[in-house]
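Apart from one protein chain that is not included, each protein chain of the complex appears where it belongs.
And now, chain A:
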Amino acid sequence: MEDKLTIAGIQLSSRLFLGTGRYPNPYVQNQAIEASEAEVLTFAIRRVNLSDSSEDAILQHIEGKSFRYLPNTSGATTAKEAIRIARLAKASGLSNWIKIEISDNEKTLMPDPIETLKATEVLAQEGFIVLPYTSDDPGLCYRLQEAGAAAVMPGGSPIGTGLGILNPYNIERITEQLNVPVIVDAGLGSASDVTKAMELGAEGVLLNTAIAKARNPVKMAEAVKHAINAGRLSYLAGRIPKKKYATASSPIL
């Protein structure tokens, strides 16, 4: 049987969700997207810069195959603001998927759990495919699932830090407990972090800075693609238990 990630009944060709911010230029971005083989791309919603409207309309620069768009509600500090951004994103006609991202802490960008839960409830009721970015609290992640999230996206560590998975215990409890897919979002810094997330039972990962700001974004995109496959296979294969003392792997005479 094919091992594919399915969200809200939609089978995806890749377990990687790729952010579209912070690349050196549109050419490198397109190359990285291609190398990563990601199908789902994330975006933010912002005011058009009316003094130069050509400067940052990201969709002008995305080329090639058809992608699935996952707009985010970054910039929102309350459920109310996130709901407004979600409705604007949907009115684009490009997607009814929404990544809820609500933070009131500029330094850590850590998500506000109460507002995130509120927004998830409202938007799921409205028919959005809701993917909340959340802290790695197993109880909260469960509540987000029950509120109607199509997938739950706990952070490994704060956005853009590259600190990897700070609490693997929590991530594993979350992946064990939830029925909807768990996508580890935020903080992953390199291919090994991605493999670790997948070994902990994540069904996918969302990366942006780790690829966009790598010395060679295109190579890192390719590395991450392989890391996802390696981690997923390792998870499915089932690792050995950790032990304190040696067990000889060669026969003892």
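Basically, contacts are C-beta pairs under 8 Å (C-beta built on N, C-alpha and C of every residue); 3 or more make two chains touch, one makes a residue touch a chain; residues count from 1.
Going forward, contacts and distances are computed from a predicted model.
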Name of the absent chain as recorded in UniProt (options "TonB-dependent receptor plug domain-containing protein", "Fe-S cluster assembly ATP-binding protein", "Sulfur carrier protein ThiS" or "MoaA/NifB/PqqE/SkfB family radical SAM enzyme"): "Sulfur carrier protein ThiS"
Touching residue (missing chain; options A:L94, A:M110, A:L163 or A:A230): A:L94
Residue in contact with the excluded chain [from A:A8, A:I45, A:M110 or A:A230]: A:I45
Residue in contact with the excluded chain [from A:A82, A:L206 or A:I228]: A:L206
Residue ranges of chain A at the interface with the undisplayed chain: 19-23, 29, 42-48, 50, 53, 56-60, 69, 71-72, 74, 87-89, 91-94, 159-160, 186, 206-209
